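Only one protein chain is missing from this complex, and each of the others stays in its spot.
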Amino acid sequence: MRDVAVVAFAQAPNVRRDSDRNEVEILMPVLHEVREKVGLERDDIDFVVHGSTDFQAGMPFSFVGALDAYGAWPPINESHVEMDGAWALYEAWVKLQTGEIDTALAFAYGKGSPGDLVDVLRLQLDPYLVFPLGIDPIGMAAIQCRAYLEGVGRTEADMASVAVRDRRNGMTNPCAQVTGEFTVEGLLAEPMFVSPLRRHDCPPISDGACAVILAAGDRARDLVEHPAWVVGIDHRIEAPGLGMRDLTVSESTRIAAEKANASGTFDVAELHAPFTHQSLILEDTLGIDAAVTQVNPSGGALAANPFMVAGLTRIGEAAQRVLDGAAGRALAHATSGPCLQQNLVCVLEAREG
Amino acid sequence: MTEHSLTASHVVEYDYTRSLGPVLSHFVTGLRDRVVRGTRTKSGRVIVPPLEFDPDTYEDLGADALVDVGEAGVVTSWAWVHEPRPSHPLDQPFAWVLVQLDGADTPLLHALDAGGEDAVSTGMRVQVRWAQDRVGGIRDIACFEPEGAS
Partner (left out) sequence: MSGATDTGDTDAPADLVTGIVVPIHVEYEYTAGEAASRFLSHIPERRLVGQRHGDHGLVYVPPRGSDPANGEPTDQDVELTDQGTVTTFCIVNVPFAGQAVECPYVCAQILLDGADITFQALIQEAEVSQIHPGMRVEAVWVDDPEPTLESIRYFRPSGEPDATPESYKDHM
């Protein structure tokens, strides 16, 4: 395997509604910032790939327009995934492995505010037998949540403690959206939203964007002092039908972690868990010991969850701790689809594999 | 620079016409005729709603593997919707449910009209409430209701 590292990460401030800027205008400063961090010009980037969905923007081929934020003339080597940007990073990593390129930019944007995001997210469901029911991903997550709580014996208080942790952590993240000091008792006193979920168990709706630069071998060593080497990365998917899955575990995360060699201890773990119970499922599945691993120092997806972006942000946040010299080994996770349908696990280390 | 960006309303609407294929065609036709069907896999498991393939062996199973299952069953998990959204199948508070029908080995996702959250529990028995006008689709099941409710 070729040594490949994250060398730079940048993100836009996450907000509920950016009323002043369109998607290109949100992205443009992020794409400038990420290049400036490592002093790369546009010509120095060998491959550009991004993740987004046109249904969120409400504009067919909006992903083509998003390239205006980067600049695509003369034509560039470019690709797009209708997935969270974490999967764009995966494509970039694969292309780096081929040896065809030495640097790549993966970015993602998601403006949840123009449409009704709950209705937009319904469009990813099976169109034959599930979409016509009118169910939305919050209802599906609530079903998963009850199956997990009753199956494993965890409680709503355990879930609230995840929200308390992530919102507190978010206070140190200037790009976070929902932050502050809360107590488990205070959160449990709030009314139910879609039982057994309360609002604090659900992610905020966000407008945001982020970008990551990957570089191979000596190129990475030349660009930064502490490259965040991608020593393992894998993603797996499960059946779309909820009835076909064991909702109390995340089998796809387990296998992806195994393939990415995500065993042993980590200084930091950034988990893309849009719902509190999903964080518990992921922590169980990944065997994370909160005594040695700091979970979601950024505040995670409960502090800001730009759709199609938040997974790549987890990789960026985890990598940033390695780039800063603060962490020697970091775990990043990204998810896509309802109820943790598809999961990506990425292991980042200060030392190359 | 303008003070605030201009905004404009826009509606995206598509009437997608979808082919159901050899298995789901029989499934929704069964619902129209008040019968729920599943797929019997090579190992003998019954999957509801049916699949075109065997999830264990990936063999093509087709319509020949379809079997009828009961129209009553057990709730395996659920969620209570306090405030229904416009897309939801019921106007009053209701439960989303996974229901394992009698004779099935996997649960079906649908809605349960139970009156109140206190009336719902994992393990409770429920039955299909058929829609008055059935055309061949998942909404031919209007929803589920507690067993013996009608």
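By written order: A and B. Residues from 1 in each chain.
Definition applied: a contact is a pair of C-beta atoms (placed from the backbone, for glycine too) under 8 Å apart; a residue touches a chain by one contact, two chains touch by 3 or more.
Here the structure is a predicted model, which is why all the values come from computation and not from measurement.
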Report task. Just list which of the chains on display the missing one touches. Result -> A, B
Report task. Specify the residue from the set A:13, A:65 or A:328 that touches the hidden chain. Result -> A:65
Requested in this report: Write down which of A:19, A:155 or A:263 is the residue touching the left-out chain.
Outcome: A:19
Report summary line: Given A:10, A:49, A:104 or A:120, the residue that touches the chain left out of view is A:120
Requested in this report: State which residues belonging to chain B touch the missing partner chain.
Outcome: 1-2, 4-22, 25-26, 28-29, 32, 62-64, 135-137
Report summary line: Where chain A meets the left-out chain, the residues are 18-22, 24-25, 28, 31-32, 42, 55, 58, 65, 67-73, 111, 113-116, 119-120, 123, 127-128, 131-132
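We take it that only the chains that are shown with their structure count from here on.
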Requested in this report: Report, in whole Å, the distance between the mean C-alpha point of chain A and the mean C-alpha point of chain B.
Outcome: 30
Query raised in the report: Which of the residues in chain B end up touching chain A in this complex?
Result: 4-5, 7, 10, 12, 16, 18, 20, 24, 27, 47-49, 55, 76-82, 85, 87-89, 96-98, 106-111, 117, 122, 137-139
Report summary line: In the complex, the residues of chain A that touch chain B are 19-22, 55, 58, 118-119, 122, 127-130, 132-136, 139-140, 142-147, 150, 191-197, 239, 241-244, 247
